[in-house]
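Removed from the display is one protein chain of the complex; every other protein chain stays in position.
Let's turn to chain A:
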């Protein structure tokens, strides 16, 4: 089985978010970048397929050269090779088209992406890849088993979960549950050394037009201070929620 894990390079949640050029560009100054958490769960599940079922695991990212440390980290965790499509990741649809092209060229059976990236939270890339290559698609995937060309998956739904059966080629939008947090791996020294020798191929993008484009950013208005209510005066809390906030 050939697996492609899509890796998004995102600011760590604890980073302060700032914009430059008159609020039209994200300012990466001082921002710590990480593998998108949803993708990391997927990558770890891919390692399981590699170790238990002999799968071959490639990681791919659409981005500039600045994202390579994130791909190297994925190689250090255990992926066999990496592909970077040399294009800034501007909108979900064009990223999905680049990745769909990588999937077609490489003949992957299983594509593991995250249900959303924590920067733009668009949640569109996995479904679009599936639509573009005509593969089956399971979103919010919290469990996956593959046997030959058939697959069984569990997905989170509002208020619970459901079990589904499907077949390869398959794309999943994965999240926590695919593996548990305690299963996530921190690259060790040997992994980091080996990652340096593993292939990281840079491919040029196919021509796409941007279906959507970013115009400007803004930050939410600063929040007012919290209104404290004494625990001895909870009538006041009920009153505020009813008359001021109007939510009960």
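By our rule, a contact is a pair of C-beta atoms (placed from the backbone, for glycine too) under 8 Å apart; a residue touches a chain by one contact, two chains touch by 3 or more; residues count from 1.
Definition applied: contacts and distances are computed from a predicted model.
The unshown chain of the complex is recorded in UniProt as "Electron transfer flavoprotein alpha subunit apoprotein", chosen from "Succinate dehydrogenase", "DRTGG domain-containing protein", "Electron transfer flavoprotein alpha subunit apoprotein" or "Cytochrome b". Touch with the chain omitted from the figure is made, among A:65, A:186, A:207 or A:245, by A:245. One of A:47, A:111 or A:124 touches the chain omitted from the figure, and that residue is A:124.
Among the residues A:66, A:145 or A:181, only A:181 touches the chain that is left out of the figure. Mapped onto chain A, the footprint of the missing chain covers residues 11, 13-14, 17, 19, 37-38, 91-93, 96, 118-128, 130-132, 136-140, 142, 152-153, 156-167, 173, 175-177, 181, 209-220, 223-224, 226-231, 234-235, 237-238, 240-242, 245, 247-248.
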